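Below is one structure, written out as structure tokens, with a few remarks after it.
Complex shown without one protein chain; remaining protein chains in place.
Which chain is which? They are A, B and C, in the order written, and residues in each are numbered from 1.
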Amino acid sequence: MFKKYWVFSLLLILTLLGKSFAAEKPLRINGSTTVNPVVTEAAEILSQRWQRPIYVDTQGGSSGGISSIGDHLIDIGMISKPLSEKDRKRYPKIDFVVTQIGTDALALVVNKDVVEGGVKALSKEEVKAIYEKKITNWKEVGGKDQAIFFYNKEPGRGTWEVFAKWVYTKIKLVPPVSHAEVGGNEEARTKVGTTPGSITQLSASWAQEGGSIVALGIKLDDGSVIYPTKKNIKERLYPLVRPLNLITNKTPEGINKDFINYVLSDEGQQLVKKHGYMSLNEF
Amino acid sequence: MNNNVLISLRNVSVFAKKKQLLSPVSFDVVPNTIHSLMGPSGVGKSTLLKCINRLTDLQPELRVEGEIWYRNKNILSPRTNVENIRKKIGMVFQAPVIFPGSIEKNVLFGIKRMAPEKKKDFPEILEMSLREAALWDEVKDRLKDRAHLLSVGQKQRLSIARVLALRPEIILLDEPTSALDPRSTELIENLFVSLKKAHTLILVTHDKSQTEGICDSCIEFTWENGVGKMNEIQAACGTSCEEPTLTLAPKLETI
Amino acid sequence: MIRKASFFFSFLCLIFFSAIVIFLFTESLPIWKSEGASFFSRKLWYYRNESFGLLAMVFGTVWVSILALGIAAPIGLGTAIYISEYSGGKARLFLKVLVELLAGVPSVVYGLLGVLVLRGWIRQTFSLQSGDTLLTAGILLAIMILPTLVSLSEDALQGVPRRYREASRAMGLTKVQAIIYTLLPSAKTGLISSGLLALGRALGETIAVFLVIGRADNRLPKTLFSLKPLVEAGQTLTSKLGGSEVNLAYGDPLHWGAICGAALVLLSMALVAYIIGELLIFQAPER
Partner (left out) sequence: MLDKLLNRLLPIVCFVCTLLTFLLLVGVISYVFSRGFSALSWEFLSTPTKEAGSAGGILYQILGTLILGFGTTIFVSPLAYGYALIHSFFLKSGKRKRLMSVFIYSLNGFPSIIFGIFGFFLFVKFLGWGKSWLAGGILLALVSLPTVTVAIIERIKEIPSLHKEAAYAMGFNGEKVAWSVIIPQSLGGYFTGLFLGLARAIGETAPILFTATVFAGATLPTGVSQSPVLSLPYHLFVLAQDSYNPQALTNGWGAALVLIGIVFTLSFLALPARMIVHQKAKNDE
């Protein structure tokens, strides 16, 4: 009895503490590591300019952004995929508003020795077979005799969902597989770069930077091969393209609106380009 | 050297680094006697005792000078095989040392490692040592029990039995009864007298009546300028000493 | 006043920690209701199909911890023996303090080293395709628990009174014999307990393991004693709990229940190792 009363008063104190000492309203952003570099830099500039705190975090990737908006924990979510109906259904009380700030191509990225072994592109069927471990050696798709090591993006990452929708059309249809997982983009890049014969799903812009990893092309049904080059993306030849979005609850107002408008402005769009993504007027 | 002397200390002194702890000590020990070392605590009696089986080696900060002759060998010589010497010169400590395990294991602890070839004799050695230590009747039915369950007095006799199992010629006793009650002390003192028949005992003690009661000769140590110093041998009533109390007491009084 | 305040604050300690246990239990109720004991035996964890099984993670946790202890214990014991028996005075003090200092290196630093150094080394040494393996996590953990292990084992050896060493030396045993036949048996409880405490730490370590284990779900060997999983990626309870699923799970009672259930299982495993270890210290034989 006595204990219960204590627990109750303790909770009360802690709640009051939180309520009465809430910080001056900061701008809180969380979500995809793909969108993060752009937003973090924008936030650095704006928090200087406006003299107010802007927190940026990348916990849980795109799904983390959506669920944090759903729980009213943040003001703006970063997601590197289209917002799905399922996402909306999960938070019926939230009026998600999506603002696209750029476009990114998603590539299948391999360690450079795979390309040196002769594999330059994969078809959707081959990718599916690799993902399901039906193909486990690069020689089965025209490469050298080398085992395939698949680094899967961890659950909740926008990259993974875009990939899964492309291969399986519905996320429900993806079979459970057991691959090693990677979280952020850099982790994916480091691990693929240091693991011979490995492959992962990664934003194409991250692949172009380093030398140890290479983005594969995609073999289309008619036999032609399309690489994730700027030109191919612009002309909508490359199939694996995804929007980079900022999401808010209700139509953005006040500081939320100001922030999003900045990213949409010429200055903000330069940041999108700087990090290797396609700005809105490019696509 | 006198044939009747078993151990002979010649100018043995002890240093800790630069500081002298004990001025040179010389005395002889005759076989089948109990020889006692007495004096205030800290004066260096125990250290001297440890010199005799080179246990001082364990404290690298100590340096021992002089000679200790035993069977035509100088114990303190660096060439001496320490392990063999220690097998012949057993030691019993102030507080009983009981190793984890059964009573039997404790008695055979040393012999198992020092003379493993005698394995078939172990049961015999076990019984003999326990009998000699006057413990056999109390523990013969529970040799496999944990030794930690024994009383303190029994533990000390067990420690003695463990030393006896190695058949030592000399037994060094470092205040062996100071942790015990009067009843156990008396039992162990009687034990020492009976051990004299086959062994030679060197005993460090604070208890004057103990010296008077069971010892054949006694050396007193005193302080001199912060250094331990041996006084002359006070009493040697020899092996024929039937009533040591009577012969020794007056002489000790004169110190 | 101070008496009342002290009672208040120690009650607060009790409340906080019992709250954690109660929270884990109540929040994980949905998974116990829907899965029951099969939560432990089910091989598949795939939250999109609402399939929650811990077997592969428990397997990974146990393997990684055993590896860590198996590597660290002999080295740690040797080091402890050396510090306690072969180094004297100032040298001993210096080594001891150095060990305690090194025990404080944060686990995220080990994680960083694991990602950038150890992974590559493992890959080359064992000529593997990828360096993300249970073995990598095990070795990294072994290095991490080594200082704790050395420090505690040295305490245990130091706790054996000098007269034990003297008594066995006085019988003519060599130094090594005295160590093997006297010192180690006398310090046995203390040594086992230091092993268990280190095991407790290994079981609960999150960040470093997270970064090098590969986080591959549902990896189980075909036969129980197959060593192959050691050089493959895997998952532990902690690497699951430190990952993105915690954020995803909140709001979905079953998924969140599974996460809390996994946390409860982890807590029980670590606490069992730890409490047995502590009890052994308390009940060390009288000397």
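Everything that follows uses one rule, which is that a residue touches a chain if its C-beta (ideal position, glycine included) is under 8 Å from a C-beta of that chain, and two chains touch if they have at least 3 such contacts.
What you are looking at is a predicted structure, and each value in this text was computed from that prediction instead of being measured.
**Student:** In the full assembly, spell out which visible chains the left-out chain is touching.
**Tutor:** Every shown chain touched by the left-out chain: A, C.
**Student:** One chain isn't shown here. Among A:G77, A:G102, A:G183 or A:G268, which residue touches it?
**Tutor:** Checking each option in A:G77, A:G102, A:G183 or A:G268, the one touching the absent chain turns out to be A:G183.
**Student:** Per the definition of touch given earlier, which of C:L44, C:L241 or C:L254 contacts the omitted chain?
**Tutor:** Among C:L44, C:L241 or C:L254, only C:L241 touches the chain that is not shown.
**Student:** From the list C:L69, C:L146, C:A170 or C:L191, pick the residue that touches the absent chain.
**Tutor:** C:L146
**Student:** From the list C:L44, C:V62, C:L102 or C:L254, pick the residue that touches the absent chain.
**Tutor:** The single option touching the absent chain is C:L102.
**Student:** Tell me, which residues in subunit A touch the chain that this view leaves out?
**Tutor:** Interface residues of subunit A facing the absent chain: 11, 14-15, 17-26, 28-30, 33, 36-37, 40-41, 43-44, 47, 53-59, 71, 73, 183-187, 189, 206, 209.
**Student:** Kindly note down the residues of subunit C that lie in touch with the hidden chain.
**Tutor:** Within subunit C, the residues touching the omitted chain are 1-3, 5-10, 12-14, 16-17, 19-20, 23-24, 27, 74-79, 81-83, 85-86, 92-93, 95-102, 104-113, 115, 117, 143, 146-147, 150, 155, 158-159, 161-162, 174-177, 179-180, 197, 200, 203-207, 211, 238, 241-242, 246-247, 250, 259-260, 263, 266-267, 270-271, 273-275, 278-279, 282.
To be clear about the criterion, only the chains that are shown with their structure count from here on.
**Student:** Touching subunit A and subunit B alike: which chains?
**Tutor:** Chains touching both subunit A and subunit B: C.
**Student:** Can you identify the chain nearest the overall CA centroid, using each chain's own CA centroid?
**Tutor:** That would be C.
**Student:** Quick one: report the Å distance separating subunit A from subunit B, using the average Cα coordinate of each chain.
**Tutor:** Measuring from centre to centre gives 81 Å for this pair.
**Student:** On a C-alpha centroid basis, what's the spacing between subunit A and subunit C, in Å?
**Tutor:** 34
**Student:** Two or more other chains in contact with one residue: find those residues in subunit B.
**Tutor:** Within subunit B, no residue contacts more than one other chain.
**Student:** Identify all positions of subunit C at which a residue touches two or more other chains, and write them in rising order.
**Tutor:** Within subunit C, no residue contacts more than one other chain.
**Student:** Which positions of subunit A touch subunit C when the two form their complex?
**Tutor:** 3, 6-7, 10, 59-61, 63-64, 67-68, 70-71, 90, 147, 149, 154-157, 171-172, 174, 176, 178-183, 187, 190-191, 194-198
**Student:** Flag every residue of subunit C that touches subunit B in the complex, lowest number first.
**Tutor:** 88, 163-174, 177, 181-182, 185-186, 188, 285-286
**Student:** Which positions of subunit B touch subunit C when the two form their complex?
**Tutor:** Going through subunit B, the ones touching subunit C are 50, 53, 55, 58, 60, 82-87, 90-91, 93-95, 97, 99-101, 109-110, 113-114, 148, 159, 162-163, 166, 172.
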